[in-house]
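Shown here: the complex without one of its protein chains, the others still in place.
In this document, chain identifiers A and B correspond to the written order of the chains, with residue numbering beginning at 1 in each.
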Amino acid sequence: MSYFKDIFNAVKTLLTGMKITGRYFFVNLFTRRDVITVQYPDNIDTLKMHDRFRGEVIMGHDENNMHQCDACTICENACPNGTIEIIWDKEKNPETGKTQKVLLNHIYHLEMCTMCGECIEACPSDAIEWGQNFHHVTRDRSNLTKSLNRPESILNPNFVKSKK
Amino acid sequence: MENQMENQEFLADKIRTQEYQLNMGPQHPATHGVMRMILQLDGEEIKNVEPVLGYIHRSIEKMCEKSSYKQIIHLTDRLDYLSSHMNNEAVTLLVENALGIEVNDRIKIIRTIIAELTRMASHQLWWGVMGMDTGALTTFMYAFRDRELINEIMEETCGARLTMNYNIIGGLRYDIHDNFVKRVKEFIVHFKEKLPEYDNLLSNNVIFRKRTEGVGIMTKEQVIAYGMNGPTARASGFECDIRKKLPYSAYGMVDFEEVLRTEGDAFARYKVRIDEMWQSMNIIEQLIDKIPEDDFRMKTKPIIKLPKGDFLQRVETARGDFGVYAMSDGGKNPTRFKFRSPSFANLHGLNKMSENTKIGDLVVNFSTIDVVVPDIDR
Partner (left out) sequence: MILELLNQFMPAEVAFYVELVIIAVVYLGVFALLGLFLVWMERRVAGFFQLRLGPNRRGPSGLFQTVADALKLVSKELTATEGRDKFLHGIAPYFVIVAALMALSLIPFSAELQAFDINLGVFFVTAVTSIEVVGIFLAGWASNNKYSLIGGMRSGIQMISYELSIGMTIVTMTVLAGTIQLSEIVEMQRGGWFIWTGHIPAFIGFMVFMIAGTAESNRTPFDLVEAESELGAGFHSEYSGMGFAYFFLAEFVNMFIISAMAVTLFFGGWLLPFEIGADIPFVGAIIFVVKTLSVVFLMMWFRWTFPRLRIDQLLTLEWKYLIPISMVNIVVMAILVWLGLTF
């Protein structure tokens, strides 16, 4: 008797499973309501990531093309992967007459970055921050090496260096 | 008649059967990454399984010795990437305990909630892959539907979906997002509705039951002898939940059940994880309304130096007992850093489990011990 009971139970459990998948099938066939995937490259322009999304490191510039980085190289030291290279020079400030570091090139190797955020955590003047760009696809590896400061940009003269 | 007998003996001499070796992996759909197993087979029956490791070895422990304590945290994301938050937590707790930093309740509770969300996400992924390994391909997408909601919560609050890197020494990287509490509650409501579906689709399915029940039985003694832990060991009745035994973060404040089963077969290992998802929801429900208003990070020195000595911290990840051991000479970097990863310990039992089973059972066993290959190789 248990032979038939086994068969009956087996068919019952199989039908339970089929009921679940079948429900999703017909719902999706007629209404597409439960479809969870998105049509990726089509929605690339409207897709917006959350504010905190760690896509890449960027350097903020204001409307006068000024940034906050005084080439202190704290971020370079904080980075565990050697992602950041800072090229700087010493230059005499025409107003005060003091020699100070001037940022020439803030090189960021996106291909080496693990998005750990230690550089942004360490930066004393909030010069670098997270960008929400997620579309890093490129045909050439060298495109991933980026210069974060824009050309011709200069240090904001009244930037604040907070003591973290 | 006699002639026929002779003939058969002659054939038996001529036609021999022999055991043969089959190389499963490193590129194989069932090995969940780059792991290689050398199988000794007699027809379909498995005589011996020999895992070959090292295909994804990145010498993370050595890298840790070169890094400062702040930098170590993000490397632990890359061990067991499915329980990255718990791995981070292990390192931060180690440093905090060594320095004597006592974090406030807000940090503790948020850490615990995120850890439990991560555990659920990990178990969901495992459930989907478990279905795929047994041949039911649809489970994967159903699991990802629910996992996506957790990932969304993580992305909003922590900034990343998988390698969250949300813990820092002495607190959290950001405060929780304004939507966090609301979204977690929505998720709990959603998932309580969907988790029974997991049972109906797979756990109660007669084919799945036949595939898992009585397969790969490990007794409690064997589990202890092989050093296995986590849900895999709890399925054999070995109480080894670090959350209960050595409570850390907010686990002391909540009332939850350590899921134990005694059968020790593949189905028990499966069921333990399903029940752990219920327990995770239980923990989150108890904590989600109790997040006190406070700072989300404590004051720490800019350069962290551990005092001279040895330090050990254990946490319970989704896979089991994850241990971090650090030896310090008082400098910025540890002189020795060692991870005790649960997947590596659990993998030891695979050979014992798979003795005299079929190839199909090996896949099921491998799936139910739920290894993450980068966690094995480090």
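Here, contacts are C-beta pairs under 8 Å (C-beta built on N, C-alpha and C of every residue); 3 or more make two chains touch, one makes a residue touch a chain.
As the structure is a prediction and not an experimental result, all values here were calculated from the model.
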{"item": "Selected residue (touches chain absent from view) among B:H85, B:R145, B:R243 or B:R319", "value": "B:R145"}
{"item": "Omitted-chain contact residue, chosen from B:S68, B:S84 or B:T134", "value": "B:T134"}
{"item": "Residue of B:E19, B:E44 or B:D310 touching the missing chain in the full complex", "value": "B:E44"}
{"item": "Absent-chain interface as seen on chain A, which is shown", "value": "7, 14, 17-18, 20-22, 24-25, 28-29, 32, 34-37, 39"}
{"item": "Sites on chain B contacted by the missing partner chain, in the whole complex", "value": "20, 22, 28-30, 44, 131-138, 140-142, 145, 201-202, 205, 207-208, 210-211, 358-363"}
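Heads up, the rule we're going with is that only the chains that are shown with their structure count from here on.
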{"item": "Intercentroid distance (Cα basis), chain B paired with chain A, Å", "value": "26"}
{"item": "Footprint of chain B on chain A - complex, ascending", "value": "9-10, 13-14, 16-17, 20-21, 36, 49-50, 52-54, 78, 80, 114-118, 121, 130, 164"}
{"item": "Of chain B, residues touching chain A in the complex", "value": "67, 70-71, 73-75, 77-78, 138, 141, 144-145, 148, 155-160, 163, 165, 168, 173-174, 177, 197, 200-202, 204-207, 209, 302"}
